[in-house]
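Sharing a structure below in structure tokens format, with a few things to ask.
Missing here is one protein chain; the remaining ones are kept as they sit in the complex.
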Amino acid sequence: MSTPTSERVVSVGVDLLAQALENQAAPVSRVDWRPPLAGTEHDLATVALDPLRPGANARALERMLAVQAVLVDVLPAHEALGLEAGRFLHAGPPIAWERASGPLRGALMGAAALEGLVDDPEDAVALFEAGTSVSLEPCHHHRCVGPMAGVVTPSMWVFVLEDPATGARTHCTLNEGLGKVLRYGAYSPEVLTRLRWMNEVLGPLLQGAVRATTDDGEPVDVTAILGQMLQMGDEAHNRNRAGTLMFLRDLGPALVATGGDVADVAEALRFVGGNDHFFLNLAMPACKLALDAGRDVPGSTMVVAMSRNGTDFGIQVSGTGDEWFTGPAQIADGLYLGDFGPDDANPDIGDSAITETAGLGGFAMATAPAIVRFVGGSVPDALATTRRMQEITLGENPRWSVPILEFAGVPSGIDVSKVCRTGILPQINTGMAGRVAGIGQVGAGLVTPPDEIFPKALTRLAQLTAGRAASRRPA
Amino acid sequence: MTTDHVELRTGVYADSVTLLQVSRQVQQLPGVTAAQVAMATPLNVEVLERMRFAIPDEATVNHLVVAIRLDDDGELDAVRAEVDRALTDRRPAASGPTEDAPPRTTDAALRREPGSLVLVSVPGPSAAVEAMDALESGSDVMVFSDNVPVEQEVALKRYAADRDLLVMGPDCGTAVVGGIGLGFANVVTPGPVGIVAASGTGCQQVLALLDHAGVGVGTAFGVGGRDLSAEVGGLATRTALARLDRDPGVELAMLISKPPADAVADALTAYTGSLGTPVHLALLGAGRPDLTAATEDLLRALGREVPTWPVRGETRAATGSRLQGLFVGGTMKQEAAVLVSAAGVAPGAAELVDFGDDEYTTGRAHPMIDPSLRLERLAEVAADETTGVVLMDVVLGHGAEEDPAAALAPAIEGIGPPVVITVVGTSHDPQGLDRQVDALAAAGAEVHLSNAHATRRALAILGGSR
Partner (left out) sequence: MVHLEVAGGAVGVAAAGAPGLPHSLRTNLVSLSSSGVPTAYLDSGILHLGGRALVVGRLVDVRAPRLDSARIPTASPAAVQGTPRSHGAGLVAGPGGVDIRHIDVRHIDPVAVAGLVGRGDGLTPFGDDVLCGWLAAHRAACVATQAVDDAVRRALPRTTTLSATLLECALAGEVADLAAGYLRALGTPSERAARAALAALGHSSGEGLALGIDLGVAGLVGRVAA
């Protein structure tokens, strides 16, 4: 009698063969296979058969999951990033003024006034059109991320997050709040007044508090807060309420103990506590810190950044270095505030998709059922979305788990190959900015990257794989 | 008066065999004079246009075409509803709400059920990707798909060899692993023989002969037709033989293949010599023993009696000078071709066709599932005055059509030329071996279990006419 092997069979392909197995009472799992995205078969095979790939992906994922993001400082951007006058960082892949959308332009104009390059924001248009004294660069190129327009200039204060194990750092500006704010392209005097207050009062107060926590050896552990948030109905992109409150709880006493003016401290506490999205600006750099650790592993198909500038949607992949693969940013599908409609919405904008890239936001939707009504879905949709994202990720994050899915870790490490194979696109929960600068938020909904960017990235990965194989063969 | 209705659907996919079955279902509906549900591959579009359906230009291979021709009584809505129902019935069902959606890749399936064996039958260009999922997860994989480039086969098998995993295929149609028949496989009694085969139908012929002889087969590994080529170097054959050698239940192993490339042959001989389990090589080709002879050798080595291979029915004298061989099994056709050529038959006097070959099966189901193409050819051959004898094979077992005799017996009943048929099947095959043989014999064919014997008989009949 031969040694029995496992009886179970996974059948992928012709249903007849699965049926033949069932007729033998053999347990069969059928794969619901569909053809891959058009034109990707050959590149998929090249990448699948790359000997480097399995180990590279394991390494990239492992490095990402091992990162702990701790809040170590708050500094002005000129100090933290070496940002000089005339330089502007923005969300998304590289873009020139000519192609920038309303909200980004508005934010750049407001920021130019904030920095004193012009008195009236409207005057900044000429500055950017000339382009000689100003430069635009992605936040991502400077270890930084920014929500919505994501504009960062030298005077703006930024959170500094660090991974204690490696000393690696990422940064993000402080969240201005809701309504008419710079990140939505508003540049009215009240916007600038608020920004100045944040630079002059909020930033230094937060710095004092944060430094006190690091001195005490108990810095704010952003990674840990993210883990707890998921148990409390936040997904860290569109819902950050619990995170904001836990941040306040952790930092509040130190804030008071800075000895700053009582009225200022009170104002700071009110400002932070009154903004349910405040924690987003900590969640985002924490996610970037994790993903940056997974960068630059040759042969890895893991996505390390997803980002939009209001015109283009771009991704970066671990195995392809700093290259951006871009396509048109989409308009989200969801619910509109007031009597806004799809014509009022700007295409997708912001670095906040870094949360989805790290397994949060839309990927963790199952843990934030409250969010689904806001985005026009039903509770089973939320669970199904997180499960669907499992199809396109390399693994799960055991530190960030979803109670209702029996504490499964959030799906982590988007795999370019799997996206091309299944046609399942990463699901992003997002706010929608108004097309016209300064209107503010017009709604919230679900959006995906344009599908063409994944085949582009795959082709590049295949080229690199073929190149390595060619250089291995004897001449 | 008929009206045509053609629609294109996106986001829907089903394999060609499933769509064939759906098309058949729809064709039977009242009011439907013609119908075809198929992916818009160039071949299928050609078929549809020959049926005089007008296919929109924008149709691509990712579109599902639903083409229906209704007569006056036909109701379009009812028919379309039936099409929808037939398509959803055949989707892998989600058992609950969307939480339980079926896995979309082999990797996802293996995460839910680790340790499973994997059977890949997706279109060739996508097969290697699914197979890699299996190997990465530590699972053996059978690649039923053909049209897999040889470089991909080599890469898969090298990866597998490093991890003591087995890649069966590509183009592997038959395997028996852990007692379970995979692909087109016959129901076998477990026993002391282990098989490694580079050919599916070759394996099936041996399984059938051994079953008749009362000898059981514990395991049959397929290795794909190219494994013993110089490029692939016998990687899967080695792993398969090693597995059989390690299996305490296997007393004797048999390797079925056409002769390996010279470079591979020596290494293979050395390897089989180093194993504890005796390995019988059944390498088929000119001047070598046929499969039946090789099986007889095996039986003697096991100390078993060689039975008289069964023949049922009688057929007529030759009616012409040409031998027409219509085969569904590639190795059956090859074995016949070797015997025909060895008998000195002039090339023009014999035509042997393998309907399972790529040129006949692109975009349509294999003839073991869909016999229509061969039946068409049979009618032509029967009407052809030069036809002297018709030689065919019928392969039973899982995966093959439920009742091949149902269509074939009427087709051979009353035709002019004599018909010799090999029915490759075991006593427990679902089609019922005896029933099939009886039906074909009753229709006037001479029915054999051994393809080699059937071929010799056909040649003898042909020779009798000269």
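Think of it as A and B in the order they're written, each chain with its own count starting at 1.
Definition applied: a residue touches a chain if its C-beta (ideal position, glycine included) is under 8 Å from a C-beta of that chain, and two chains touch if they have at least 3 such contacts.
Predicted, not measured: the structure shown is a model, and the values here were computed from it.
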Among A:Pro27, A:Gly208, A:Pro328 or A:Pro450, the residue in touch with the chain that has been omitted: A:Pro27
Contact partner of the left-out chain, one of B:Thr2, B:Gln25 or B:Thr189: B:Thr189
Options B:Gly74, B:Gly179 or B:Gly202, residue touching the unrepresented chain: B:Gly179
Absent-chain interface as seen on chain B, which is shown: 179-181, 187-190, 218, 248-249, 398, 428, 430
Those residues of chain A which, in the complete complex, touch the missing chain: 1-3, 22-27
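The criterion applied here is as follows: only the chains that are shown with their structure count from here on.
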Parts of chain B lying in touch with chain A, wherever the complex brings them together: 13-18, 60-62, 90-92, 97-99, 101-110, 112-113, 115-123, 125-126, 128-130, 132, 134, 136, 139, 144-145, 149, 152, 155-156, 159, 177-183, 185, 190, 194, 218-219, 247-250, 369, 398-399, 430
Residue ranges of chain A in contact with chain B within the complex: 1-18, 20-21, 23-24, 26, 29-36, 38, 41-42, 44-45, 48-49, 51, 54, 380-381, 383-384, 387-388, 390-391, 417-418, 421-422, 424
